[in-house]
Structure formats: structure tokens, C-alpha cells
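The complex appears here without one of its protein chains, the remainder shown in place.
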Amino acid sequence: MLLSGAKRSYLVKVSKGKRFSFNEGIIDSEEIIGRQYGEEVTTHLGVHLRLVHPTLLDIVYRGFTRRTQVIYPKDAALIILRCGVGPGSRVVEAGTGSGCLTALLAHFVRPTGTVYTYEVRREFIDIARENLAAVGLLDYVVIKEKDVREGIEEKEVDAVILDMADPWHVIEHAHRALRCGGTLTCFLPTINQVERVVDEAIAKGFIMVETVELLLRNFKVKRGETRPEVRMIGHTGYIVFARKP
Amino acid sequence: MLLSGAKRSYLVKVSKGKRFSFNEGIIDSEEIIGRQYGEEVTTHLGVHLRLVHPTLLDIVYRGFTRRTQVIYPKDAALIILRCGVGPGSRVVEAGTGSGCLTALLAHFVRPTGTVYTYEVRREFIDIARENLAAVGLLDYVVIKEKDVREGIEEKEVDAVILDMADPWHVIEHAHRALRCGGTLTCFLPTINQVERVVDEAIAKGFIMVETVELLLRNFKVKRGETRPEVRMIGHTGYIVFARKP
Amino acid sequence: MLLSGAKRSYLVKVSKGKRFSFNEGIIDSEEIIGRQYGEEVTTHLGVHLRLVHPTLLDIVYRGFTRRTQVIYPKDAALIILRCGVGPGSRVVEAGTGSGCLTALLAHFVRPTGTVYTYEVRREFIDIARENLAAVGLLDYVVIKEKDVREGIEEKEVDAVILDMADPWHVIEHAHRALRCGGTLTCFLPTINQVERVVDEAIAKGFIMVETVELLLRNFKVKRGETRPEVRMIGHTGYIVFARKP
Partner (left out) sequence: MLLSGAKRSYLVKVSKGKRFSFNEGIIDSEEIIGRQYGEEVTTHLGVHLRLVHPTLLDIVYRGFTRRTQVIYPKDAALIILRCGVGPGSRVVEAGTGSGCLTALLAHFVRPTGTVYTYEVRREFIDIARENLAAVGLLDYVVIKEKDVREGIEEKEVDAVILDMADPWHVIEHAHRALRCGGTLTCFLPTINQVERVVDEAIAKGFIMVETVELLLRNFKVKRGETRPEVRMIGHTGYIVFARKP
């Protein structure tokens, strides 16, 4: 990641012969390769850019190829914490989409856990595989080109996470796949989907069914001028959590 | 964890001779010891309770001894995701408090990472150590009875997380302790603390300084009666994120 | 209204022989009668209380006898502004309930407008009538002991405001009663009621149908300790606005 001043940054993937063009000027990969994080490089306009180690979040949200709507960090964070995963966990996820949540899950189940991710659309699988490979997380992921509505093949998994339009078709499969005490999580844009999933989850014997929504406010902070940002994302989705008894 | 019906649950720590008393009746540890998760036990009133494997979150938020205000899961989740930790990370945290955030961080840096947590109040250190030991995470934590305002001894850490009243005294130490690209996170109840920390972080050379606030709404979901809960937590704290260039 | 210090206040209705007992001590109506607003009176404990002219809002929200859930000021305010009433307006409201919204509407349609309020439950009508009389607004209100679901008798009204459980039965009546360009407003606790009302309003030819929800945050403001209040009301209801073309 290249930084210009305090606010502007660029995420680049260097490779021989590749050249990058920013507002600050042009720079060749050759100028970057071999440098240490923390060092500065200079564009053809003489502007200095600093090389900074990107976090996984930088890469997933700024570097991943996307073809789908992507889950927001605020929602991904709560899902990851509340679904109970950690190093060694076995998690089932559907659908894969661009692989953003897959990558975050894979990151946290390392080094001994696995994310089993179901996706029916071949083009997304290819993008997700490429994205996951780029961050070195493919080893912790099993991508399955299958319709999760037809069944989950894994058993005794710690968590099932559904980010799909009709998760009610998967509730029963999730119940069978989860270990006792395991967590079902559904991310849903509309309240109607929430009603249907909650109904189905209770009907299939899930307990501790909870529905939440997260709102994130960004602030403009400056002595004497501090206030929330005028524009904000008013809605991303609802999250339903449930436990298998 | 013992479940009664779909909503009520109890977190217990069994030990010989210990007896638990619930609304559903009394039960002895002896009745629970040796049972498998998923099995049922019966109280003296004949009520069946199911044994469920608790998640780390269940234990941290319901089983930990607390002497301090504790960070909410919504905030802990975003901090953990955005501060960039994961298996193998080295994180500095202050203050330890009851050890809730410490436990969550330790959980995610396993098996090769370490959480260095600073606390000046001896009584909290004892409580935190006991809490961390109870969940088997003490091996991934170094508890330091030191005032973090006097310096951070670790170098090249991935993240510094400050949940304390006057973090502005620690910004310079955090800058020295962090690796290039590492993340500083401060959790702060008042907007005045935010202003002071943001000022200091910018003054000390931190970049990408962002302030956010999370609001969590719980929903009552029932066909035909779905609405947000009437009472909600209106404020926990602001979170400031910054990066070392 | 009697004030004690900067925060505590009491709303009283004086009458000969009536005696009031507060934390600050006891005081007789006789001591208050004849005093001017702004003057102070003294309790038997020697505490001074200041006489302050109450606003309509003070009386409606603190002095009215209530038997029902009452609409919050934030919602009442937006309804009053957006439904387009003002001095001279003719408004239909249902149900009357304790008469809180009725009083606010009556206040704003004075001196030449009228609020026609429908209520089927006799006991509420009596309470509302008493409440409205106490604030001198009964002259601007026609209380009708009728089921609004069976029809609205008024014609060419400026606004119809429905705060009832099943307003979809009244949409067609509202359409007939409203003048061209007039406003229909429904206040609804659940999202399911919203869906049904919006469907029905569009089906019956209403236009510019909008649904909103207001969240009010209270702040604790003190130099250096400013933050939103920890507890807040997370939900009161949704408001649907629509116009007759």
C-alpha cells in the first residue's frame, strides 16, 4: 500500500513491467520491488509515497475483485465474533460471492480450521478463488460448487453463515450440520426475509434466536468543529443469530 | 451452559459438591459431570435442562467476574476486525480491566500470537488472570502490572488498543511500539476524549485517523408484529482508529 | 408548574383546600393562588419553589390523565408539521385515546379550525374530554363516539391522522373525506402494519406515499464529559405519509 500524505492511499500489486498512475504521478513496479515497508518511493512528478504494510481488511475491501454486493466490515465483524469461530474452527458459508467474508473467516480459523464455502455461480467461484489465493488464504478454504439448498455435506461444524437471498431453504440442513451449541447466522437485507428465517429457525428447533441491526456513524473530528458526518449508510442488512441446542 | 426452553439459559461451572439453583429448580454438579453436550439433566422439580457447549462470548460476557465497565460485543468485534489481528499477531492492550477484551484478543491470536496487557490496579489483574485461566487463554497473554503511560516495552507490535480514560498520554509510546502499517485503536466514552486523542494522534504522525460510533438495534421478530425493541443502549463509546505510516 | 432548582419540576393544578407534597416539602394551594408566574413560594421545609407558566407540552405530557400509550413529542411534531395543518385547518383524527395528539392538533388549528376525533371506547372519550377541557381546547374539538372504520362523516378535510391498530380499514374513507392535495398520516408500531397500510394507500389512489422513522438521542452535555445518554428509546413507531391527488 502506498500512502500520500495523511489521508490518500493506494493498494497496488507489483509485478515486473507493471506501472501505476496516480494523482501524484507515475511510478514503476521496479521502483517498489525490493523496498522495505516504511521506506519512501518517488513518482515521476517528484512526489514521495510511503510503502505501508496493508492489513487484511485493506486488501479484502480495496484489493479484491468484486462482482457482488459485499458485506460491510461492521457486519462481518459482529458475525465473526458472535458466530464463535476462532483458530481451529470449522465453518460452513454460503454463498461465496466475491469471497470477502470467506477471506475474513479463513484468516481467523487459521492455522488448523477450515471454511467450507458453497456457491452455485461458477464465475463467482473463479473470482473468489483468485482473491483468496492473492492473500494466501486458499489453503484454509474448501470452495464447493454446489447448491447449499440441496444439503450441507459437513458434519459437526461450529458455525453456519448464510449470506443469500433465500436462507430458509437451508435452515434444516444447517441444523443437521452444526454441532450441539453451534451457531447459525443469516445476513438479510429485508425485514421480510428476517421474518421468514426466524419462523423457520424456530420451527426447526433453533434456540436463542436474535435479530440485530448495526448502524455505523462516521465522525468529522476537529477541535471546535466536531460532528457526525452528514451522509451515512442508513442500512446494510439485518443479522439473525441462532443456536442449535 | 444449561438451557431451559428456547430463551432462558444459565452458564455454570461444575465442581464436586457444588449445587445450582434456578427458577426451574435445584441441580447438583454431580448430575452434570460426565454428561455430554446435547444431553439433558433434570432438576429436583423435574424440569429438563439441556447441556450446551458455550461459545467464548457466552463465557466472557456471562461467566467472567467483572469489576469494571465491560466493552460491548459490537465494539469489541469491530475493534478486533479493524485492528488487523489474527493468528500470530502481537497486540498491546491497556487497561486490562476484567480481561474481557483481553480474552477475545487472545482467542484470535492463538496459537502463535501474544496479547501484552497493561494494568496498574492490582485487584483487576487478579480478576483478569482468573478469568483468562478459566477459559484456557492465559498462555497467550502477558499481564503486565505497569502504567502504560510510562511506556510500552514491546516493539514492532501489530496493534495497540487503548481502553482507558486518558489515552493521549500513550499515543507517542504506541507510535514507537507499532510496526509500520500497524493500527492504533482507542475506545472512548466521551466526545471530548475523542477530540483530544485525534489531535494527539495526528500530531504524533499517525495517519488514516477515523472516528466511528456503532449503534445496535435489537428486533422483536414475530409474523405480523415485527418491530425494533422499545429500549436500546443509546451509547457505549466512540472508537478511534489510526495507522502508523 | 413549580420548579425546584434547575432540573426538578412539578405540574400542579391548584384548587382551594388542595395540598401538594413534594420531596421539598408540603405546600397548600392557598399559598399559590393569587401569585404571579415568576414569583416564589415556600414549602413547610423552607424550600423555595418558583412558579413557572407551563407550556402546552408540559401539560399534555405531564398533566393529562392517561389510559393509553401516548404518541411521543418527536413523532407528534413531525406529524403536525407534515400533515399540513395550521390555524383554520379541519382535521380528522382516530383514535382519540387520552387526547394528547388531539390537544396538540387543536392547539395549532385555533382559532378557526376544528379537530374531529373518532373513538369507540367510551372510557377514553371521557378522559380525553376532561383532559381537553383542562387546557381550554375543547372548543376546537368535536369528539365523536363512532367507529371510524365505518366511515368518516366530514368532507373536504385538510388532513386525516390515524393512530390505531388497523388503519387499512379506513384508507378508503380517508380518501373520500380529504380535499384534493390533503394528507393522510398513519402512526404504526410494527413494520407489518406499515406494509399493509402502504399497499392499501397505493391501491386506493394515494400518491407520494412515504414511510419514515424518527430516532431521538438525548445528550449529557458537560464540558469534557459530553456524550449521548446511555439509555434511549429505540423505537416508538413508523409514520406513513400520503397525499390525495
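Labels for the chains are A, B and C, by order of writing; each one numbers its residues from 1.
Following the convention adopted for this analysis, contacts are C-beta pairs under 8 Å (C-beta built on N, C-alpha and C of every residue); 3 or more make two chains touch, one makes a residue touch a chain.
All values derive from a computational prediction rather than experimental measurement.
Participant: Which one touches the absent chain: C:R50, C:R66, C:R149 or C:H169?
Facilitator: C:R50
Participant: Among C:T43, C:N131 or C:T183, single out the residue that touches the unshown chain.
Facilitator: C:T183
Participant: What residues on subunit A make contact with the chain left out of this view?
Facilitator: 189-192, 217-218, 223-236
Participant: Since one chain isn't shown, list which residues of subunit C touch it in the complete complex.
Facilitator: Counting over the whole complex, subunit C touches the hidden chain at residues 1, 3, 5-7, 9, 37-38, 50-57, 73-74, 76-78, 80-82, 84, 86-87, 104, 107-108, 110-111, 179-183, 191, 194-195, 198-199, 202, 207-219, 221-223, 226, 228, 238, 240, 243, 245.
We adopt the following convention: only the chains that are shown with their structure count from here on.
Participant: State, to the nearest whole Å, the distance from the C-alpha centre of subunit A to the C-alpha centre of subunit B.
Facilitator: 21
Participant: Which whole number of Å gives the spacing of the CA centres of subunit B and subunit C?
Facilitator: That pair's centroid distance is 44 Å.
Participant: Find the geometric centre of each of subunit A and subunit C from their Cα atoms only, then give the gap between the two centres in Å, rounded to an integer.
Facilitator: Centres of subunit A and subunit C (C-alpha means) sit 46 Å apart.
Participant: Give me the residues of subunit C that touch two or more other chains.
Facilitator: Within subunit C, residues 191 contact more than one other chain.
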